[in-house]
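So the structure is just underneath, and the comments pick up after that.
The other protein chains are all here in position, but one chain of the complex has been omitted.
Let's look at subunit A:
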Amino acid sequence: MILEGNVWRYGDNVDTDVIIPARYLNTADPQALAAHCMEDIDPTFAGKVKPGDIIVAGRNFGCGSSREHAPLAIKTSGVTCVIADGFARIFYRNGINIGLPLVELGAAVAEIKNGDRIRVDLGVGSIENLASGKKFAIQPLPGFIQDIAKAGGLINYVKGEKA
């Protein structure tokens, strides 16, 4: 799978409260959540994000709540992939379960700036910064997790199993 889009760049410890504040959690409707995505860290995001855009952030992205509303809001907003120096555990798991690709790039995320256009090849395992021409290798996902991704998320994966 090849993804290409413009970068929304954020720092370390982007938490689930700023991705989707609790005041909007009286609904789990993905469109309603997407309308407030990233609101407390970047009020411009929801209005300006374009389908295909990519979030690039620092360490511990998605720390905090188990609310799956957070990756769901990001995915529904049109973002195709989140690249970070590292992800909080529950957020990473939730991303896999709903089919939002998450890529750990380590400290090399520093080479990607806000507004850069990047190409992510999840099959080959590479990221190319089309703005700077720099290329980075990424780790392939573990087989078990690839199986969940191939099934289109955890629920389809479970449905495919024998009860």
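The working rule: a residue touches a chain if its C-beta (ideal position, glycine included) is under 8 Å from a C-beta of that chain, and two chains touch if they have at least 3 such contacts; residues count from 1.
As a convention for this text, contacts and distances are computed from a predicted model.
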Hidden chain of the complex, named as in its UniProt record, picked from "Carbohydrate ABC transporter membrane protein 2 (CUT1 family)", "Probable glycine dehydrogenase (decarboxylating) subunit 1", "NADH-quinone oxidoreductase subunit N" or "3-isopropylmalate dehydratase large subunit": "3-isopropylmalate dehydratase large subunit"
Given A:Cys63, A:Leu102, A:Val120 or A:Ile138, the one touching the chain that is not displayed: A:Cys63
Contact footprint on subunit A, counting only the chain that is left out: 13, 15, 17-18, 21-23, 25-28, 40-41, 59-60, 63-69, 71, 86, 88-90, 93-94, 97-98, 142, 144, 153-155, 158-159, 161, 163
